[in-house]
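One protein chain is absent from this view; the other protein chains keep their places.
For subunit A:
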Amino acid sequence: MNLSGISPVLLLASLMVASTPILLAALGELVAERSGVLNLGVEGMMITGAITGFAVAVATGSPWIGFVGAAAGGAALSLLFAVLVLWLRSNQVATGLALTLFGIGLAALVGQAYVGVRAPVFARLDLPVLGDLPILGPILFRHDAVVYLGLGLVAGVWWFLHRTRAGLRLRAVGENHDAAHALGYKVQLIRLGAVLFGGALAGLGGAYLSLVRVPQWTQGVTAGAGWIALAIVVFASWRPWRLLLGAWLFGGISVLQLNLQAARVPIPVEVLSMAPYVVTILVLVLISSGRGRAALAAPGSLGQPFHAAR
């Protein structure tokens, strides 16, 4: 076994990049689920964001405006979901699945004009001084701005959920919507906001794929990343910092398996490919058994429709 070809520094650097799309999408879903709405349409919102972001970036020549467009696209699709689920009280699981199928088809339709088109280049931030640090420089300080945006959002969401009054209300709505309603909180509006935030972040995650990581529009560009994002939320037991860990784990293992192959480490490809999922199952078993049971703690009203008259 020869591991000398793999540079740990470069591996960790590409882990940061590979985990960014799933981190963004998962963070949005975490907020939505904390408010009690289970949106399985992450994949659909991601790919919608991927194409709207790409189209806007091509039209304006600015990847930044593209990312804004992606957030708007993802949020627009989640608005559809919110209307169906919150006001028409359709089943959240079925509606979310339908949203994924709809989003994939819609993106393919819109994307037909963008096949083979080149996106404007999204410059990497080469931070002076910090970027020149040995080891830490390439790992932490030579990425594009969206990587840092993702990390900043993790901190921001944690602060919002656990340190602000509005965050407390959002969690209250997710834990017990009847009690929150009795206290006079606007359950539906809070949930609407959370779902829109989730859609916008999923859109950003998708656009990161089509504008930075791949970077071009191809049908099916997200290739299941939305489902991984959903798994990470559960893996993280609805906590922002654990979510970051989960995203790094998934991103890291997928990058690692390609690197191990390139270094000809004789581990079967299939084992490496399923490793992130096996780890998720193991973590779920561990944290949901015995003493860790309380740590799993899904929001109490997750997935349940709310009706004020009941």
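Criterion: contacts are C-beta pairs under 8 Å (C-beta built on N, C-alpha and C of every residue); 3 or more make two chains touch, one makes a residue touch a chain; residues count from 1.
Just so we're on the same page, contacts and distances are computed from a predicted model.
*Asks:* According to its UniProt entry, is the unseen chain "asparagine synthase (glutamine-hydrolyzing)", "Glucose/mannose transport system permease protein", "Nucleoside-binding protein" or "FtsW/RodA/SpoVE family cell cycle protein"?
*Replies:* In UniProt, the chain that is not shown appears as "Nucleoside-binding protein".
*Asks:* Could you tell which one of A:M16, A:V221 or A:V234 touches the chain left off the display?
*Replies:* Touches the omitted chain: A:V221.
*Asks:* Which candidate, A:A59, A:A94 or A:V115, sits in contact with the chain we can't see?
*Replies:* In the full complex, the listed residue that touches the missing chain is A:V115.
*Asks:* So one chain is hidden, and I want to know which residue out of A:L209, A:V234, A:A247 or A:V283 touches that hidden chain in the complete assembly.
*Replies:* A:L209
*Asks:* In terms of residues, what is the contact footprint of the unshown chain on subunit A?
*Replies:* Subunit A touches the chain not shown through residues 5-7, 10-11, 14, 18, 108, 111-112, 115-116, 118, 209, 213-216, 218-223, 225, 254-255, 258-259, 261-264, 266, 268-270, 273.
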